[in-house]
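Every protein chain of the complex appears in place save one, which is left out.
And then subunit A:
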Amino acid sequence: MHREEKIWLTLSFGMIMIFMFITGYQAFAQGMAPPSNKDIIDPQKVDQIAPFDKPGITKIGDKEYEVVMTLQVFSFNPGNIEVPAGSTVHFTLTSKDVVHGFEVAGTNINAMVPPGHIQKITQKFDKPGTYLVLCNEYCGAGHQMMSTTITVK
């Protein structure tokens, strides 16, 4: 093996290791790990099981909100959420039928919501504006209509 090739391969290996280190540091030290909640639920009885029997938005602290939301073909419940600027919002999500996606354009919110599992994701909304919420996992004929908004005032 040539010397230049050894240098190249060492750099390649190093690059992958640096990638790993940064990813790990962000995930575990800075709390930026991807949404990985492990609670489960009976997907056919979502309406009867707390907290999803009462989907909605609750104020749980100073500029802190919890949103309990169900996803179903082809809507988000509750929709058209409003929060003041600077709020931290904790989303608790589950699906009542097929696999859906929960994406808020212009933020890092992006989570899969398969039936039977409860997914959780948190986001702080600093900038006022109207954010587009959409389903990004194909879920049927009306998939392109499955959207709502989060208004930050």
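The rule is short, and it goes like this: a residue touches a chain if its C-beta (ideal position, glycine included) is under 8 Å from a C-beta of that chain, and two chains touch if they have at least 3 such contacts; residues count from 1.
Note that contacts and distances are computed from a predicted model.
Chemist: Would you mind picking the UniProt name of the chain not drawn here, from "NADH-quinone oxidoreductase subunit K", "Cbb3-type cytochrome c oxidase subunit I", "ATP-binding cassette domain-containing protein" or "Branched-chain amino acid transport system permease protein"?
Modeler: Its record in UniProt gives the absent chain the protein name "Cbb3-type cytochrome c oxidase subunit I".
Chemist: Of A:Lys63, A:His90 or A:His117, which residue touches the hidden chain?
Modeler: A:His117
Chemist: Considering the whole complex, not just the chains shown, which residues of subunit A touch the missing one?
Modeler: Against the left-out chain, subunit A lists 1, 5, 8-9, 12-13, 16, 19-20, 23-24, 26-28, 32-44, 73, 97-99, 101, 103, 105-106, 108, 110-120, 130-132, 134-145, 147, 149.
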